[in-house]
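Omission of a single protein chain aside, the complex is shown with its protein chains in their original locations.
Chain naming follows the written order as A, B, C, D and E, and within any one chain the residues start at number 1.
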Amino acid sequence: MRILVVNPNTTAAMTASIGACAARVTTAEVVAVNPAMGPASIESHYDEALAVPGLLTEIERGERDGAQGTVIACFGDPGLDAAREIAVGPVVGIAEAAMHVATLLGRTFGIVTTLSRTIGTAQDLVERYGFGARCVAIRACDIAVLDLDVPGSPARAVVTERCRQVVEEDGADSVVLGCAGMADFCDEIAEAIGVPVIDGVAAGVKLVEALVALGLTTSRRDEYAPPPVKAYSGALEGFTRRKPLAPVTVR
Amino acid sequence: MRILVVNPNTTAAMTASIGACAARVTTAEVVAVNPAMGPASIESHYDEALAVPGLLTEIERGERDGAQGTVIACFGDPGLDAAREIAVGPVVGIAEAAMHVATLLGRTFGIVTTLSRTIGTAQDLVERYGFGARCVAIRACDIAVLDLDVPGSPARAVVTERCRQVVEEDGADSVVLGCAGMADFCDEIAEAIGVPVIDGVAAGVKLVEALVALGLTTSRRDEYAPPPVKAYSGALEGFTRRKPLAPVTVR
Amino acid sequence: MRILVVNPNTTAAMTASIGACAARVTTAEVVAVNPAMGPASIESHYDEALAVPGLLTEIERGERDGAQGTVIACFGDPGLDAAREIAVGPVVGIAEAAMHVATLLGRTFGIVTTLSRTIGTAQDLVERYGFGARCVAIRACDIAVLDLDVPGSPARAVVTERCRQVVEEDGADSVVLGCAGMADFCDEIAEAIGVPVIDGVAAGVKLVEALVALGLTTSRRDEYAPPPVKAYSGALEGFTRRKPLAPVTVR
Amino acid sequence: MRILVVNPNTTAAMTASIGACAARVTTAEVVAVNPAMGPASIESHYDEALAVPGLLTEIERGERDGAQGTVIACFGDPGLDAAREIAVGPVVGIAEAAMHVATLLGRTFGIVTTLSRTIGTAQDLVERYGFGARCVAIRACDIAVLDLDVPGSPARAVVTERCRQVVEEDGADSVVLGCAGMADFCDEIAEAIGVPVIDGVAAGVKLVEALVALGLTTSRRDEYAPPPVKAYSGALEGFTRRKPLAPVTVR
Amino acid sequence: MRILVVNPNTTAAMTASIGACAARVTTAEVVAVNPAMGPASIESHYDEALAVPGLLTEIERGERDGAQGTVIACFGDPGLDAAREIAVGPVVGIAEAAMHVATLLGRTFGIVTTLSRTIGTAQDLVERYGFGARCVAIRACDIAVLDLDVPGSPARAVVTERCRQVVEEDGADSVVLGCAGMADFCDEIAEAIGVPVIDGVAAGVKLVEALVALGLTTSRRDEYAPPPVKAYSGALEGFTRRKPLAPVTVR
Partner (left out) sequence: MRILVVNPNTTAAMTASIGACAARVTTAEVVAVNPAMGPASIESHYDEALAVPGLLTEIERGERDGAQGTVIACFGDPGLDAAREIAVGPVVGIAEAAMHVATLLGRTFGIVTTLSRTIGTAQDLVERYGFGARCVAIRACDIAVLDLDVPGSPARAVVTERCRQVVEEDGADSVVLGCAGMADFCDEIAEAIGVPVIDGVAAGVKLVEALVALGLTTSRRDEYAPPPVKAYSGALEGFTRRKPLAPVTVR
């Protein structure tokens, strides 16, 4: 089985780290990539919107190269709906994956994210996935995404402290790490705070692996059928899609 | 007062029609534009995602040219959050505007949209804006966006019939037209079905006009502050933002 | 355009102040009135219930005198449903108006009200209008309505401090002033706290102006059709309504 | 024990019938009254608003005459909040009582009301009391309140048929009668349709009786404390309240 | 009238105390019992699950011996759905009863429970009964059920202090006691904190008494019809039910 893991920002070092975390939890082949175009990190609605074209390009290429399922490795789950329309295999976002897993481990969970300005997006996803009654807190670290793994920085200590607050002050049964760049910290934090800590990259890989094994992919009924074919102009002309030669196999 | 109305698809004829509808309800100067890049119409999550870069470009240009407020004239309200981060003036989406107005006119409303595959997006917006208890139905016409104004087509009759069903079968007090391409039909349908019919383009222009008159714009606190400055690569390098020279004036 | 602004309590000084705030934001003619019967201020469910008969009388009189739309200028939005049944033009409450406007300016808002006993009513309105997920706090000042503008009082400072708490402690993107008697403070507080502050009187006038310009009024379908004609007795005999001579024009 | 049952409209025949239904289910003394002022029946928001002053007058008089608890016998539960502020004993509305009882008898219930224009009010009450997930249907009979007991009319048959639809088509486990004027039909309909049918007058009397027996009344903390004393003017001057001579006994 | 009150744990001293509290509020005959099998107290999901077989046995026996209605006297309302399927008369849980009563006395209530690990179950019940918007806090005392009435223990003082916090810090209008073992403290705490305090045992007895007086019992439509007859094996063979000899009388 080949699983595509797309880091939607353009920072290759982060892609490598995400790929390593993904590979650690599966026997499937993991292909970790990032787009050539777009923002170096995703920390605003603006960044997120502009990460999507490159992400979609990578998913199309990845499936052409044999990927059977895809993980979107940014905690905002950018472009998830569009990705499901164009991908043949299943697509899962890491926020989605981590939250689903968290709800199987207790009544409540909390999220620890990077900048406070991203809390709103995390809240939107919590509601979208149905977990408004389960998520008891979203706390920010006020650390930029690309500062998470600067050697010698206090990032790991700060993230650990926020996780502890989510458990002890907010009453969470488990903690979801709110950035793909935190994947590395997962085991160490769990050890420190004594409750399950969930990294969405690992969770996403396992969920995609499960869907592929079950022979399941996105429903092609109506909303997530392949997008209508039409003209694209200007700098985005390359996104014009051709009519499928053969009928799409449903299911 | 100058109000920017952005049609986020690339079809100029539709932009002209939207601009005319906008101008009819205000004494402000209306500037109606569309991007040079992106899809010819927006009928999927894929189209919507790829319409956003061009939309953001137009909003930046429009404000540089003196616009004091912006209407996003596509019923999916694409890019609304990103637009609020980068625009100095207020930004309103036409789905948002139409739904807000509808709730001032009765207990319930219904939406008539184009293709059934867009119903999910409309439902997401209803929830986002808080009107899940007010929206009693979303019905599709199964007419593509660019077929709405083909001369001699049955589009107008079909849309009118769906509006009537929303009132008589679903019990809506008013009807929201779910596509900027339907703006032209508004008065005629209201006449035919005997309840208020709301076109989001007109509603959006009046709400933006009101916000500008009240001296109000997007809160710059945290989530909607200008996005962090960072590197953009490849085909999207042009979206790199510079540090603001002067401090942003709050409110 | 003539817009009626009804202060539903009997305190003329407050009516004058409300009228001045209303006139400042519109080129329409503003007619500000208050009933001759009822409570001097509205600070309980009892006051609110007993303010409604006089309010309805003023709306009927105001429309007879040419008003095309009506603002109910008390933050409990008293009598709004009944007013919509009997008024020909659109009717908007100031709590409703302020909350709608606040949601166009950010993700969240907070409300600052007078006495803590009115928090429940504000909470009911938040839910009614669909903004339960947007309103992050309702804080009271413990200042009686008629004490808000006593010269030399600390009212303005206390209200400003509550607004600041709603932003800094509760995380609101904007603040809604929860009493028509605070309209005067709006600009000064916004200046002080650096986020949008919304006065419902100004917001209500602009929304009614927009509805009238759009040719929209309350849907006459079923619930908000004119009330059935019937006998009224005793002290309220004057509220008996006559059968409409001509059929009601829908929309 | 003396229980006050207030019919908030001015129709004495309906008061008599309500009083008889109330007396049938309790050994307490039932005092059934109606106001001298206000509408002959309540079928609109306008009627409801104008029924409240008379209702409040009757509750004050009733408690002065020894009533220990009060039932508001109109399915819109008009004036309930204001009544709780001024009454010393507990106050329950018949919609509230009937819905609470219905939820003890199964998973779901439905409501059968008079005119379709009152469905919105019933829906508001369902939400207010927390039963949105339990109430599966509200159906109207299109019979005016005062036509319910016209001898020889088809009212009883129509109400029975609506109740049957609520069970067989909407899947309700029980049926709540949505008008005090239907109290008489209760047993006969239950017999006919084979599921519990709940009359709010009877349910309200039993709940008030239970609260009095338990020594419980409205909490005097903040929102439902006695209303602030203030000036009332004009035709409503009689509603001016005096300062309580002795401190209010809490609980 | 004979009312069965089942304490679902096996501690006879607690049953006696519950029976005394129940008898104090009614003129009906109260029969208080507990099962011979199961846990000595209920403080976990495990305890609750294993209390149900004994509870069901007692309800069957109690009705055979003439009980017309049943109260389940444990704040988790264990086995309530199963009890409603097999009992002929109405069945009410004490959490259910206390919460319903609390909502008739103000806008909000809080709950004070024993161990913090039971807060989740209380939260589930709050949601099930529809009172998520009314319950503002659930606080635990960290006192085990059987330690509540140890002479000389600080239990009563601790429970009183938690009740006070629920009112003063969380803003509750009333307090619900979250354990049948606290029934004895009810009046004293109410006296101390000045708002209504509700004991579910007393509330449950009054609600069951009301339902019996109204001639109402569980709807037999579908979900709560008597369970299908089938084979039971092993240690639970005694729970095999026989086909009803006579048809069940509906209502």
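Going forward, a contact is a pair of C-beta atoms (placed from the backbone, for glycine too) under 8 Å apart; a residue touches a chain by one contact, two chains touch by 3 or more.
Because the structure is a prediction, the values reported are computed rather than measured.
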{"item": "Among E:Gly19, E:Gly38 or E:Gly93, the residue in touch with the chain that has been omitted", "value": "E:Gly38"}
{"item": "Touch criterion as defined above, residue of A:Ala23, A:Leu207 or A:Leu236 at the omitted chain", "value": "A:Leu207"}
{"item": "Those residues of chain A which, in the complete complex, touch the missing chain", "value": "25-26, 90, 92, 96, 100-101, 103-107, 129-134, 167, 171, 173-174, 187, 190-191, 194-196, 198, 202-203, 206-207, 209-211, 213-224, 250-251"}
{"item": "Missing-chain contacts mapped onto chain E", "value": "10, 35-41, 43-50, 52-54, 56, 79, 81-82, 84-86, 115-117, 119-120, 124, 127-128, 144, 222-223, 225, 227-228, 230-237, 239, 241"}
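By our rule, only the chains that are shown with their structure count from here on.
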{"item": "Per-chain Cα centre nearest the global Cα centre, belonging to chain", "value": "C"}
{"item": "Whole-Å gap between the CA centroids of chain D and chain E", "value": "28"}
{"item": "Separation of chain A from chain C, taking each centre as the mean of its C-alpha atoms, in whole Å", "value": "45"}
{"item": "Geometric centre distance via CA averages, chain E-chain B, whole Å", "value": "53"}
{"item": "Interface hub residues of chain B, defined as touching at least two other chains", "value": "107, 133, 222-223"}
